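Only one protein chain is missing from this complex, and each of the others stays in its spot.
Chain lettering (A and B) follows the sequence in which the chains are written, and residue indices restart at 1 in each chain.
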Amino acid sequence: MRARRRTPMLLGAALVVAMAMVAAPSARAWTYREAARPYAGQAITVLDEITPLQETMKTLVPEFVKETGIKVDYQLLNHFEVISRGQADMLSGRGAYDAVMLHSPQMGLLLQADVIRPIDDLLARKELTNPALDLDDLIQPAWDSLAKFRGKTYGLLNWNYNVIYWARGDLLSHQGEKAAFKQRYGYELGPARTLQQMRDLAEFFTRKKGETLAGQTLQSDFYGVVLEGIKGGTTFWTVWTAFIRNFGGDILDAEGRPTIDRPENVAAVKLWADLWKFSPPGQAEYSLIDVPTVMGSGIAAQTLAWSDFVLGIDRPGKSKFAGKFVYAGSPANARAPQTRSAETEPSMIVISRHSKRPEATYLFLQWMVDKATQQRLFQAAGGAGVPIRQSTWNLPVVKQSPFAGLYAAMQESLRYGRAKPRAPKIFEIMDVMSGLVQEIALGRKTAEQGLKEGQEKVLAICKQCTL
Amino acid sequence: MAVAAGALVVVFPVLWMATMAFKPEAVMFARPPVWRFPPTLEHFDYVLAHGFLGNLVTSLVVAVVSTALVVVIGTPAAYAFARFPIRRRDDLLLFVLATRMAPPVALVIPFYLIYARVGLLDTYLGLILAYLTFNLSFYIWVLWSFCRELPVELEEAARADGYGRGQVLVRVVLPLLKPGIIATAVLCFIFAWNEFLFAFMLGGKAVETLPVAVPKLITSQGVKWGELAIVGLVALLPVLAVVFVLQRHIVRGLTMGAVKG
Partner (left out) sequence: MLFPYALIAPALLALVAVALVPFLYTVWLSAHEMQYARVGDFAGLANYRALLGSARFWHSVWISTLFIALAVPLEFALGLLGALVLHRGVRLRAILVPVLFVPSMMAPIVVAILWKIMLAGSWGLLSYNVLERFGLLEGTSVLASPDLALYALVAIDVWQWTPFVMLALFAGLQSLPATPYRAAAVDGATAWQTFRRLTVPLMTPLMAVVVLLRLIDAFKVFDTIFLLTGGGPGSSTESVSLFAYKTVFDFWDLGTATACAVVIWVMFFVFSNVFYQAARRLLGAF
């Protein structure tokens, strides 16, 4: 352990020396203050999404303003509003925002509409770009799959949302439950490593009111699993990347043609729909916000959830079960571990074509992903965040964080997560498909019927869907 | 009995929402639901600390100013339609009515695109102008039905006394019309106060009305039900006040003057 920990430190020391040597010939070191001198006094408006991550970032923004003299109106809106308003602003040519946060699926539409300003020219300008920006440190494949397209770079990696496996550790380590589980399923009870294990756990822990759970008599029904089930939202994204792709399936082929009703997809959706038998009533209404709330309230044993929302729940005072949760990377498919995939949503803030202050905006976006800012971000949030840089995993504040287990899970999920394909009509596809899988989960359609219908409907939207 | 039961069905959800405003988080989702609990003011603290007062003020400003504008522009028009022979009057009135009937969703599309080009998105002026579409036509239409009930003799007498037509309007007609103006204007206020879609799409950070601010209570840490209940109650207050004061005119307003109430 000791020897291991020393390596990054040594590396860090070497890096500092190396940088000092590189910087030595120039008159003075690069600073944001210097770089921003021509743009001081400019006012920029940046639209970002509201999650605990950005709420913390917002507290740091005044430091940038103070240092550079660039006034930043850093606006936060919820997930759906940031998409609808951000897109509307860029597409309509309104230009109220200099930069807008994008989730990867939005790329297809916005690239086709040609409203994103690439940043290659800005990256190449020495006076504007921090020599220590170290872009190779950004987590991959998230950044490349998100931001680079046909030889151009459209942004930096600003946020790195990812779905992890989340369970009640107190239940998984209960001696009585462990013995009963082993007897019934023939293997040790623990966080599910595969989707099939997840189903076993879901079945095992689903109990009625009055039955016993971990030695306690239940006052109300308890559910083996909770999932996002709402139409829209990220329901189908998760079905797609955390289930279908793990089965070797996909909804578009390499040329971007719809392949919704492939047998692999059917098998994956069946497993997903099967989990609904062990879920709370009303799950079809649960959004990505409700799922962590339900986990926090203690009526479900496990879930797949967006890790940034976990950070808001697994805290003393927020949930009775804070500190008792365990995490793991998004589960694999036991039958095809080689096609492992996880739901992640690498996101970036892009500069709008309509922005009249691209340099000032670029400086701000660069500052957001700067190593120093990222470190401050994790410190300010008490060691809570979602890393966008490889080096962040090794920060002391992260390593010693109470969320160390969660970070290990994130790191595993992020290894298998890619940006969504650039399909301009992807939201229409998601809309159709989330409705259909919901109907499959609720037993109104079989997986075969539903996906066949999906194939027809998606073909009516686009025959060749990607750019 | 039947009507009393009906009234209970109407009132009950409102009362239940009111209890939620004072309910501690711990019993908010209790199964079975609880009626008795130690009341808390924590939800009020949250609402006050998160800028909802600002949204309240925005809502008031938009509703009051747009209503005032409607009264100023609409009153002379309603009077003229009722009193004078105007060429193609029926066609014009039908145009006014159709404007009122148009579904907001069909209107908000061009509004958004036009506003994006001329810079009226997220401005008070923009939202107030947009509210003219439904409120001005509504106001003219309903006030017109009030105007036709005015006895023409008084105006003729005033004219005989040497009043000009403008003076007749200001000195004679307006005082007589006051109850109708107030009743109709108050309804316009309520429509503006309640409006969601325009405010949602055409507003923004600078102009954020109370209904549009509600989604802010769906936070990354869950839905703030107690706070939601408070905002719901506040949004309901002017409606309750108006209902008790104005009841008879509401039927007239909601039937576009077809029922005298």
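Note that in this section a residue touches a chain if its C-beta (ideal position, glycine included) is under 8 Å from a C-beta of that chain, and two chains touch if they have at least 3 such contacts.
This one's a predicted model, so the numbers in the text were calculated from it and none came from an experiment.
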| item | value |
| --- | --- |
| Of B:41, B:98, B:152 or B:206, the one touching the omitted chain in the full complex | B:98 |
| Sole contact to the chain not displayed, among B:26, B:57, B:152 or B:239 | B:239 |
| Among B:64, B:129, B:150 or B:182, the residue in touch with the chain that has been omitted | B:129 |
| Residues of chain B in contact with the chain not shown | 2-4, 6-7, 9-11, 13-14, 16-17, 20, 28-33, 73-74, 76-77, 79-81, 83-86, 92-114, 116, 129-130, 132-133, 136-137, 140, 145, 165-166, 169, 190, 193-194, 196-197, 201, 210-211, 214, 225, 228-229, 231-232, 235-236, 239-240, 242-244, 247-248, 250-251, 254-261 |
| Touching residues on chain A - with respect to the absent chain | 84, 87-88, 91-93, 109, 112-113, 229-232, 276, 280-285, 425, 427-428, 431, 434-436, 438-439, 442, 444, 457, 460 |
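The working rule: only the chains that are shown with their structure count from here on.
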| item | value |
| --- | --- |
| Distance from chain B to chain A - Cα centre to Cα centre, in angstrom | 41 |
| Partner chain A, residues of chain B touching it in the complex | 29, 31, 112-113, 115-117, 119, 121-122, 201, 204-205, 215-216, 218-223 |
| Contact footprint of chain B on chain A as seen in their complex | 50-52, 55, 75, 78, 81, 85, 88-89, 92-94, 96, 220, 289-290, 292-293, 296-297, 308-309, 312-313, 318 |
